[in-house]
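Everything on this sheet refers to the single structure shown next.
Every protein chain except one is present and positioned as in the full complex.
After this line comes subunit A, so read on.
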Amino acid sequence: MSERVAVRKTYKLFIGGKFPRSESGRSYLVQDANVSLASRKDARDAVVAARAAVKGWAGATAYNRGQILYRAAEMLEGRREQFVALGVPGDEVDAAVDRWVWYAGWSDKLAQVYGGANPVAGPYFNLSAPEPTGVVAVVAPERPALLGLVSVIAPAIVTGNTVVVATSPTEPLAAVTLAEVLATSDLPGGVVNLLTGRITETAPTLAAHMDVNAIDLTGVTDAELAADLEVKAAANLKRVLRPAPADHDWFADPGLGRMTTLLETKTVWHPKGV
C-alpha cells in the first residue's frame, strides 16, 4: 500500500460564519502556511456581515450571550493541544480560556455595575442602562497571538457588539483556529469576523467606513498609522480605543475599560405616579 498523504490545510478568512478565501484570490506565506491576504473588499464584506448580525446578537438576552461565550470557552479548552501544536505556549492557552470565561461572566452583570438608578430631584425614576454601540473594528495585538486576540474580541462581543478583526499579521494561525472554535460554539454567524493579512490594507478601510461604530487600535504599533486611523475614525465620530503600550502585560487583570468603552448609555426618565 502506498504511503498516506496528509491533508494540507488552507487557512482562510472568517466572514459571516463562513470560511471564504479572499475575494482578491491572494494569499501570503507565514508560519509555514499559506494564509489568505484580505483585501479592502473583504473588509467591506465583513462589515456587511457584522452589521447584519447586530440585530440578533444585541437583541439576545445577556444570559444567552453569556452561555454562548461559555460554550466558546469549552470549545477552546477542547482544542488546547491544537493551539500548543501551533506554537502557542500552554499557559497562554489556559489564560485565554480563563479570560474568555471571565468576560462571559460579565454578560449579565455589567448592566448592574455600569448602569443603575440615578438619584434625581423630581417625581421620576431615572435609569441608565448600557447598550452595545454596534459594529466594532478591531486591530488585534501582534502577540501574544491567542491571548491578545481573545482579550480584544471577548470584551467587545459580550455586551452585544459585533466585530471585524484584523488579526496579527505575523502569527495568524491561532486566529484562524480560534475562528474554528467560534464557528462550532453556537455563536451566530457574523458576530465575529476575522481578516488575516496586512493591517495597512484593511485597517484604513475599516477606520473610514461610515457603517462602523467604534474602532479598537490596540494592535497598531506604528504611531503615524495610529494617528491616521484616528483621523479617519473621526469622520463619523467612532469610539476609539487607543493603541496598547508596547510593555502591556496581557496576563494581568484586564479591568472593565475594554467593555465600557464600546457601550452607549441610555438614560430613561419615567414618572413615578403618586
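Keep this in mind: contacts are C-beta pairs under 8 Å (C-beta built on N, C-alpha and C of every residue); 3 or more make two chains touch, one makes a residue touch a chain; residues count from 1.
Everything below uses one rule, namely that contacts and distances are computed from a predicted model.
J.: Which of the following names does UniProt give to the chain that is not shown: "Multiple sugar transport system permease protein", "Deoxyribose-phosphate aldolase", "CheW-like domain-containing protein" or "ABC transporter substrate-binding protein"?
T.: "Deoxyribose-phosphate aldolase"
J.: Where the complex has a chain not shown, which of A:R21, A:R44, A:R80 or A:R143 is the residue touching it?
T.: Considering all chains, including the one not shown, the answer is A:R44.
J.: Using the definition of touch stated at the top, determine which of A:R65, A:R79, A:R99 or A:H209 touches the missing chain.
T.: Going through A:R65, A:R79, A:R99 or A:H209 one by one, A:H209 is the residue touching the chain not shown.
J.: Can you list, in ascending order, the subunit A residues touching the missing chain?
T.: Spelled out for subunit A, the touching residues are 44, 47, 51, 205, 208-211, 235.
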